[in-house]
Every structure is written in structure tokens, then in C-alpha cells.
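All protein chains but one are shown in place.
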Amino acid sequence: METGIAISFWILAAVMVASALAVVWLRDIFRAALFLVLCFFSVAGVFVILGADFLAAAQVLIYVGAIAVLIIFAIMLTRETQRGSPSGRFRFIAFLVGLLFLVTVTLVVVSTDWHAITEIPAEPTTSSLAQALFSGESGFVLPFEIAAVLLLAAIIGAIVLVRER
Amino acid sequence: MGVLEQFQHWLLGYWPSWAAYLVPAIVAFLVLSSFILLVVMAFIYIERRGVGRFQVRLGPNRAGPLGILQPVADAIKVLVKEDIIPSRGDRRIHWLAPIIAFMPALAIFAVIPFGPRAIFTDINIGILYIIAISSLGVIGVFMAGWASGNKYSLVSALRTVAQLISYEIPLMLSIAGVLIISGSLSMVSIVEAQSIPFILLQPLGFLIFFVAATAELNRTPFDLLEAESEIVAGYHTEYSGMKFSLFYLAEYTHAFAISAIVATLFLSGWKGPFLPPALWLMIKVFLVFIVLFWARSTLPRLRVDQLMGFAWKGLFPLALLNLFITAAEAIIWPGFPWQLLILNLLIAALLIVLWSGLFRVAGERVSFHRYGRGIAKGMALTFRHLFRRPITVQYPEQRLTPAPRFRGNLLVWDEERCNGCRACARACPVSIIDIETKKGDKGLIVETLEIDFGRCLFCGLCVEACPVAALFMSRDYEQASYFRESLVVKKEQFIAAEKRPSAYAYPDLEAEMPPQTLLAPPKEKG
Amino acid sequence: MAVGLEHFLILSAVLFSIGLYGALAKRNAVVILMCIEIMLNAVNIAMVAFSRYGHLLTGQVFAIFIMVVAAAEVVVGLALVIAIYRSRETVDVERIDLMKW
Partner (left out) sequence: MLKTEPIMINFGPQHPSTHGVFRMRVTFDGEVIVDLEPIFGYLHRGIEKLCESKTYTQIIPYTDRLDYLASMSNNFAYVMAVEKLAGIEIPERAQYLRVIVAELQRIASHLIAVGGFLNDLGAFFTPFMYMFREREKILDLFEMVCGQRLTYNYMRIGGVSHDIPPEFLPALKRFVDEMPGYIDEYDQLLAENEIVLARSKGVGVLPADLAINASASGPVLRGSGVRWDIRRADPYSIYDRFEFEIPVGKMGDTYDRYWVRIQEMRQSVRIVRQAMAELPQGEVRAKVPATLRPPQGEVYARIESPRGELGFYLVGDDSPHPYRFKVRAPSLINLTLLRDLCIGWKLADAIAILGSIDIVLAEVDR
């Protein structure tokens, strides 16, 4: 079990990082978007390793099925593929910032003593997740409803923005 | 616990753990893909034969007994074709697209239960997995459309996104009704929860799901992605050979998957008396598929905006209402007694009638009594044609007798009677009759006669012009050649040829000719 | 070679910094949005990892909310990009730095 998870983790991590780098590197936006899909997909794989089965499915559904497709659609609508995705003037600074962030976080992660519980939690998370979301006391009913309103607002906003006057 | 896990556990006792993870997956993949391939072949065969019968044709019946090997022949034909990659396209994406289109369809089967325990892996979020996975196929189609460097394909790619994303929403919402009743996302428990098939408890949900699934499959009337008459073949216009066959396979695999999901969610899956569970499921799957291609052979296609309007203004609100009603029922009658069945049927009928009243077809509101009736009538008509005798014949074995006056492929020339007057050559509109004569003892002797049948109009004017009844039309109708020169028929060939004159321009010959085969009126069978 | 919480967190950090670099360095607005999505995903990994190794489902709940927000953000973001593209014929952020158009 452990080795299996370890193997999958390293493969997924490699794919994820490589595809994220490809998104940043590639000049062809359409291909970059396809690598983004791959990245999202490997994130879903990581979720499976972490025992978050519901989230994994939701990740595929929302990110791969909806967001990625939306992005591809936007790419086709904006027709910027010929120009590609060049890097800006602050490329070097951006690189430094990214590197700095990475180093800092890594240091923090390594030096912190996480009180991690290694044994595997009870498998299916779907119903317990629903409990956590909707149970009376500690639930997230209000945020959940607000999220729905946010989505509605976003949809209407998008329609208003894109609508021709 | 699914078959896959059991296999894994068994393997873990003997093999190292990594192999125990990998091997079952590979074995499952192989078993699944060969099984799916078989079913898909059956699908292709049934669809081609079935559509043939709907169209009063015979359908393919050449390869093997009753044409049963037709899918194999199709496969061989497709596989040996040249693989074309458009030079303006994106080579790698073009190569990758069919695989990405095919894999999700295959992956769905991991959670389809073929029996109480015959499931590869019974994950607890089975139906969510299916929805998530099937939304991946869009990307494959999209990639294909983009990478082809073809405008038809591009239009198809844009349509793909619009159509598949829109229909996913009513699809999910209609599944939600089932989930409320069964109280589980697992496919096995959904089947087990169906003491009454959910099609009866969720008639509206079933209809919405079926229509949305048809759209997801891009089958008629929602086959806008590959609309033959508009964008030629859409996203796979530029595909051939192996890659095209993968798309083809993906389409049918997806059809199989969707049929299996319909059977599982609404038709109580593997359940049924007497027969083994897997057989019951397959029977239901095939029934669903037959309805799919029945609709295909009856209905025309919607337009893009109508398609989107139908999804967003028709199916989406109905699906929401259905979800709402189901949720209310779950609170009021938590056990879902069978009496609900009548209520739900009534609600479904009422909602459809009310909703269709809001619809407009070409500016005029669809009247209540008509909505769906025209489609039902058409479906009934095609169904009746299923039992009519096909009008096509098996050509080389079954030959039709042409009319006595038939103007066939070669002329029949009577050397004895011909006096070389060249009336035929003068009458010919395309001047293909070449006659040279010389003076003989009694009048003219034909020295050379050459007729270029490659250019013949078969107008019969030469025969009509002949004053001495030496030229006849022929009754044969088979003529083919790889070389143009061999279509030029010379005097010797005319003399040597078997003489089968037709009665054209010679009515006195008509009496001895066999009667013409006429297309008989179709008889209802039995 | 057991995989622990740190592994996931570092993976998340790597992903996040790649996204950060892209978001800062790229000039195409769509690519910037893509990089932001990568960053959100990185955060999600961290959230779910915490949830897994802390046996607390709140992390996953947060991840769900992040997904919702990401969806909303992408919708509005892309709508903006398209609106800008329509009036300016470009999605290059260095050329659309005017406050009005």
C-alpha cells in the first residue's frame, strides 16, 4: 500500500510540475492550455492519494470539464495564438520572487513540526464531507449559500460584460 | 467490493505490492477493451442493419453470413487506409486527440455493474466519477477540431464546447433525482435501490437524461458536431486510418457506456427474472441503443441556437423542477411508495405540456396538442417500415430485367444488313461512329467500323436513323473497363459479340422480350 | 520512502511558485489566468493534505470553496479578457495598462 502510494505520488508530482512548467514555458497557448488540463488532472490524482475521492471527482469535473474548456474557448475567441505568450519585462524579477517564495515556504515546511497523523482515515469522505458542510452546529451552510450566490453573480456579471451593447 | 479489488487482494498474497497494483489494472484494461470491442462491433452491425431496415434497404449483408462480419471488414478497411496529417495542422495534438477522446469512454466502464458483484471497482462516488470522466471527452474532440487546421473542424470544435457543456448540466440535474431516491452515489447501491425501476419513479428525469445523453453522444437530432450536411464531418474531417477508427470506436463505446448508464440508473440495471444478471443488463443496453438509432433514422437535426435554447430553456428548468419535486417527495414520503409512480407520471406529463406551451417554433407558439406528436408520428412511420420488404436487390445474383426498349451499353450491329449508308454516323450528336466503306459488288462494303463508347450518350438516334434495320440498341447494361481504348469497339468485335438486341425503335421485337421487372408495391409483412 | 505531509506541502509550494512566476512574468492575460488557476490548485493540494494528515475535513470543505471561487473568478476573468480584446484587439497586459479605453 505504502509503496504504491509513494510511486503514484512521485509520478503524479513529476507530471504535475512538468506540465505546470510547460504552461509557463510554452509559447503556443493552445498547447499550454492542454498542459494545464494535464496539470489539473494530476492534481486530481494527488487528491485520490490523499483519500479525498469526492474532491478528486469534483476537481476533474470543475477544473478539467469546465474551467479548462472555458479557457480554451477564450483562447479561440481572442485569437492570440499567433502571437503566443511572450514573457514580460519583469521576467527576471518574477523569477526571483517565485524562487524566494519557494525557498521560504520550503524552509518553513521543513522546519515546522507538523503533528501529522499518518494512519489512513476512514475511506469514503463523501458523506462525512456532507456532514461537515451541512451539519447544524459547525456547518458551512451560510458560506455554501453565499458561494452559490457568488456563482450566480459571476455568471450574470460575465454575461453583462461580454454582451454586445 | 469490485472484481478488481478482489483480484488485487488475491495477488497481494503472492506478488510484490507494486505488481499487485499494476497487474490488475492492465488485466482489467485488456478484458474490458476486448469486451467493449465485441459489443461495439455488435452495435455497429445492429445499427447498420437496423437503419437499413428502417430505410427499406437490406443493409450490409455481404461480409459473412447475414453480413455479420461487416464490422470486421469495416475495421480492416479503416485500418489499412493511409493516415493523413494535415500540413497546416498541429501534428502532435492531432495525434493525441483520438486517444483522449477514446479513453474516457472506456474508463466509464470501470464502475458499470454487470451484476451484483460483477463490477470492476465499486467506488462510492461511482456516478460522480462517470460524470467527471465523461466531461473529458470534450477535450479530445476539441483538440481534434483545433489541430486539423480546417475551418469545418474548427466550427465543430466550437460547437462541441457549447453543446457538451450545456447538456452536461441537465444531465447531472436529472441524475440528482435518482440520487435522492437511492441515497447513494454508488452504482451498485443505485441498482439495489430499484425495487421499482426508476424510469417509473422518475419519468421526467429519465426523459431529460435520455435527451441530454443523446446530445452528449452527439447523435441525431443533436449531431451538430459532425453534421454531415453542414460541416462535412466536423472534428474528424481530417482524420483517416487508425486515428479515425479510434474516433469511431470512441463514439460507439460512448454510446455503449451511455446505454449502460441509462440501463443502470433507470431500468434497474442487472435486475430481472430467470436470466443471468449480465445478460439482463446487456438486453437493456441493446434496447436503449435501438431507440437511439431509431431516432437517428427518423429525425432531422436541430440548429445550433435551437439546440442551446432547448438545453437552457427547456431541459435545464425542467430538470431543476424535477429535482425540486423529487426532493419534496423525499421529505413527504421518505419511503417512496409505489403510489408515487402515478403522481410522478402525472407531474411529468403536466410539466412537459406546460413547458412546451412556452416554446416557440419559428415565432409561433407550439400548441399543446402538437408538441412531440409530429416526432411520434414520424417514429411510428419508420417503425412500420421496419416490417416492410426491403426494396433493394442483391445485384449480381438478382438481376432485374430491363424494359424491352432498354437502351443498353453496346450497339448490336448486323453486318449482313448494313449497306454502309452512314446514316447512323450522321445522326450521332457526338460523332463517335466512324465508318469507312469501299465499293463492293453489290453496293458498299463496310471496311472499318469504330464506335467510341466512352463518349456515347446512348441517345438511340443512330438506331432510329438506320434505314435498313442493321443497328440495334443492346439489352446489356454491364460495361466497365480500366482502359479508355478498350471502350472503342471495332468491327470485328461487333461481329464476334453476342447479339442481344433490344426492341428500341423496333416495336415488332417487343413481343418476344421478357417483361420488365417493376418495383412492386411494398407489402406489410405477416 | 514513505510519503508524508511535507512532500505534499513542498509539491504545493513548487506548483504555487511556478504559478506565481507565470502570473507575474507572462503578458498574455489568458495565460495569467491559467497561472492563477495553477496557484489555486497548489493551495488546494495543501488544504487537502492538511485535511488528510490532520483528520479534519475542514480542509476539504475549504478546497470546495476554493473551487467555487476559482470557477467564478475564471468566468469573470475571461469575460473581462474578451471584453478587453473586443475593444482593444489585444490581450497583452503590457498594452492594456491604460485605465480607460
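When the chains are written out, they are named A, B and C in that same order, and each has its own residue count from 1.
In this text, a residue touches a chain if its C-beta (ideal position, glycine included) is under 8 Å from a C-beta of that chain, and two chains touch if they have at least 3 such contacts.
None of the values given here were measured: they were computed from a predicted structure.
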item	value
Which residue of B:220, B:245 or B:344 touches the chain not shown here	B:220
Contacting the left-out chain in the complete assembly, out of B:167, B:413 or B:504	B:504
Candidate in contact with the missing chain, chosen from B:427, B:444 or B:487	B:427
Selected residue (touches chain absent from view) among B:320, B:421 or B:459	B:459
Chain B residues that touch the omitted chain in the full complex	51, 54-57, 151-152, 154-155, 220-221, 223-224, 227-232, 296-306, 361-364, 366, 370-375, 377-378, 380-382, 385, 391, 402-407, 427-429, 457-461, 464, 473, 502, 504-505, 507, 510, 515-516, 518-519, 521-522
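One rule holds in what follows: only the chains that are shown with their structure count from here on.
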item	value
Interchain centroid distance [CA atoms averaged], chain B/chain C, Å	43
Intercentroid distance (Cα basis), chain C paired with chain A, Å	7
Interface hub residues of chain A, defined as touching at least two other chains	3, 54, 58, 66, 73
Residues on chain B engaged by chain A in the complex (per definition of touch)	17-18, 21, 90, 93, 123-125, 128-129, 131-133, 135-136, 138-139, 142-143, 146, 154, 157-158, 161, 165, 168, 185
Chain A to chain C touching residues, read off their complex	2-3, 5-6, 9, 13, 16-17, 20-21, 23-24, 29, 32-33, 36, 39-40, 43, 46-47, 49-52, 54-55, 58-59, 62-63, 66-67, 70-71, 73-75, 77-78, 80, 83-91, 93-95, 97-99, 101-102, 105-106, 109-110, 114-118, 121, 125, 128-129, 131-133, 140, 143, 147, 150-151, 153-155, 157-159, 161-162
Touching residues on chain A, where the partner in the complex is chain B	1, 3-4, 7, 28, 30-31, 34, 37, 53-54, 57-58, 60-61, 64-66, 68-69, 72-73, 76, 123-124, 126
